[in-house]
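Below is one structure; the comments refer to it alone.
Every protein chain except one is present and positioned as in the full complex.
Up next, chain A:
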Amino acid sequence: MTALTRAAAAEWLKLRTLRSTWWFLGGALALMLLVAMLDASDTAAALRAQGGAAGSVDAAAPAMSALPWARVVLGALGLLVMTSEFATRSIMVTLACTPSRTRLLLAKACVVVAAVFAAGVVLAALTVAASAPLLGEYVDLDAGVLGGQLLTMGAHLALVAALALGLGALVRRSAGALTVLFVLLLVLPLVLQEAADPLGAEFLVTAADFTPGPAADRFMAGESVFGLVLAGWAVVAVAAGAWALRARDA
């Protein structure tokens, strides 16, 4: 086993032996089910009222509309993988075991990405299974398309969690890191869009699309290029986190 796999094995054990991890996954599932099922029955009611065509709604659409919620919950999970170490000072033991900061953060990133990806696909599948039937005759179901969508949903959640992990390493405090995550996902795009008009700078609207939140939305909508944008954010955040871990005392 290489040093990186040993560190990752330890991190995986640490992640799964915390009950809070399972609470986060349960919470994400509950939120997604709730939002997606409400969305599906609303959509079906509206179509019924308008006399919409059968098979006009994508089976995964309600689940996707619920995804921004799961994004925040699993983002918080990713972030805590780092910040809880500082809060409990267990970082001392962790770094004594794995002195290379870069290797430690990489190991954590591998574990977070793999775990959140797997969990995300399962959450998405359960949510689709619970919400799609509520669309009734308006559902448009294609197994091949759906499979791709589930993987995209998982990947998208995994990348947001990795981004949050990097922020956790950079900021160290849970509350602070969570604030930065909110700002990046929700506030930054709004500010850029609002500022575009008064400043007469149209490019800011385009720039807003490249911030993590909107990029995640467009990735979900099927524009795979934005998956790369989101991955870019995750890589930058993890790299910045690794730099901060190396530069500062534990």
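Please note the rule applied: a contact is a pair of C-beta atoms (placed from the backbone, for glycine too) under 8 Å apart; a residue touches a chain by one contact, two chains touch by 3 or more; residues count from 1.
Going forward, contacts and distances are computed from a predicted model.
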item: Protein that the absent chain corresponds to, by UniProt name, given "ATP-binding cassette domain-containing protein", "Acyl-CoA dehydrogenase", "Nitrogenase molybdenum-iron protein beta chain" or "Twin-arginine translocation pathway signal protein"; value: "ATP-binding cassette domain-containing protein"
item: Option from A:7, A:79 or A:215 whose C-beta touches the chain left out; value: A:7
item: Contact footprint on chain A, counting only the chain that is left out; value: 1, 3, 6-7, 9-11, 13-14, 17-20, 84-85, 88-100, 249-250
